[in-house]
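Of the protein chains in this complex, all but one are displayed in their positions.
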Amino acid sequence: MTYQVKLEAFEGPLDLLLHLINRLEIDIYDIPMAELTAQYIEHLQAMRVLQLDELSEYLVLAATLIEIKSKMLLPVHEGEDFDDDFDFDMDDDPRDELVARLIEYKKYKEAAISLKESADERSGHFTKPPEDLTEFGEIVASESDESLNVFDLIGAFQKMLNRKRLKAPMTASISRTEVSISEKMDEIMAILEKGGGKCDFYSLFEKGETTDLVVTFLSLLELMKRRDIIVSQAGNFDDLTVAYRREDE
Amino acid sequence: MKFKDRLPGMIESFLFIVGDEGLTIKQLTSLTECKESEVGKAIDLLQMSYEERKESGIMLKQFGGAYRLVTKADFAEDIKRLLENPSPKSMTQASLEVLAIIAYRQPVTRVEIDDLRGVKSEGPINTLIAKGLIMEKGRSEGSGRAILFGTTDLFLDRFGLASLNGLPPLSQEEEGETVETDLFMTKFQEAFAMENDGGGNIS
Partner (left out) sequence: MKFKDRLPGMIESFLFIVGDEGLTIKQLTSLTECKESEVGKAIDLLQMSYEERKESGIMLKQFGGAYRLVTKADFAEDIKRLLENPSPKSMTQASLEVLAIIAYRQPVTRVEIDDLRGVKSEGPINTLIAKGLIMEKGRSEGSGRAILFGTTDLFLDRFGLASLNGLPPLSQEEEGETVETDLFMTKFQEAFAMENDGGGNIS
């Protein structure tokens, strides 16, 4: 199986810097700028697969690193060189701002890890859907005085989706297989026939319950395995096309 | 803890999760991978424990072959207050769920809504119609000619939306809407990568 994968997935330039500092076992409060800058730029070159807008963020930090490096290289006594740079005060370490940013970022990166742990812990506790109260009588719909917004709507929807996931017992999944894969395969071939040998991949998934979608998908896999069809894509981000596989392919 | 000691708790947790569907003794034996006699004993133990403890509000009952956890009859009158109480969140939550489904999936039938929620939604639907937030938007093509529901202009107004396009998207390409679709995309990408011999990089 071949993938075009990023060398390593970094969450941005600061993440990459932290990674390098870790790997090179550098003291974050006394960063050897020359070494770190060299490593950073080397990494950027290896990560050419990045999209352009992402790359620009990495490049901005590269520029910052080079700027800090050059400031540190300047001899202290040649004051005249700083005439056009009055921001630069010799009492400050040019690295301070970067260090502060890195430490700040690191805090949240670590917080994210501990958040994930709490989420994992929480996911070990399951709950149940609300009981159907109709046996107790008619639900009195009281007017809510809280004003609602779309975020309440999303929250309710997500809660429900999550609940469904937690609910479905084994018994329900067995009784629900309505369309067989072989039926679905025939159906897909019929659609292709109608469409002159090809159709848009996503159009096959426009309607149906989740189980239908999964059956459709499995059928496509089976057809691909049998080399009856081919799924192709003209370029990245283009729509996928399903087509008959011709004999000569 | 020894497995046998865990059995009652395991059964209780299973019965709790499935809610009003309940589980038959057959399902319980297959789920716990225990003998029927062992499951029977564990159920007896649970039943006794519920009866003994006066602080317990629930109990274990057998209805038509399935075991279910239910609230004790003692509390039936109190539970009615759940229905009437000034806007307990649970009530608005049910309506909100139904409204969310209709908003995002319209036009949609009641059966589809029930299916998604896993509970009957007739009550909330009627409430929403009464509030003028949803309305009938024709009939489905199917044999049943089921009513299709959609949201109203009042809905847009109440939620501060200029149009339905103003609803924030529910799912992002990086994380699919449900697990099934996620799994499904992963599988697809794997299969596609194989098929294509590494040619395409699906993002």
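List of remarks:
Chains here go by letter, A and B, matching the order in which they are written, and residues are numbered from 1 within each.
Heads up, the rule we're going with is that a residue touches a chain if its C-beta (ideal position, glycine included) is under 8 Å from a C-beta of that chain, and two chains touch if they have at least 3 such contacts.
Because the structure is predicted, anything quoted here is derived from the model rather than measured.
Within the set B:L45, B:V111, B:M135 or B:L156, the residue that contacts the chain not displayed is B:L45. Across the entire complex, the residue among A:L44, A:V99 or A:A243 in touch with the chain not shown is A:V99. Interface with the hidden chain, as seen from chain A, comprises residues 9, 11-15, 27, 29, 53-54, 57, 61, 93, 96, 99-101, 103-105, 107-116, 118-119, 121-131, 133, 149, 151, 154-159, 162-163, 165-170, 172-173. Not every partner is drawn; the one left out touches chain B at residues 1, 5-6, 8-14, 16-19, 31-32, 42, 45-46, 49, 53-58, 69, 71-72, 74-75, 78-79, 81-82, 85-86, 88-90, 93, 168-172, 174-176, 178-180, 182-183.
To be clear about the criterion, only the chains that are shown with their structure count from here on.
Once the centre of each chain is set as its mean CA position, chain A and chain B turn out to be 27 Å apart.
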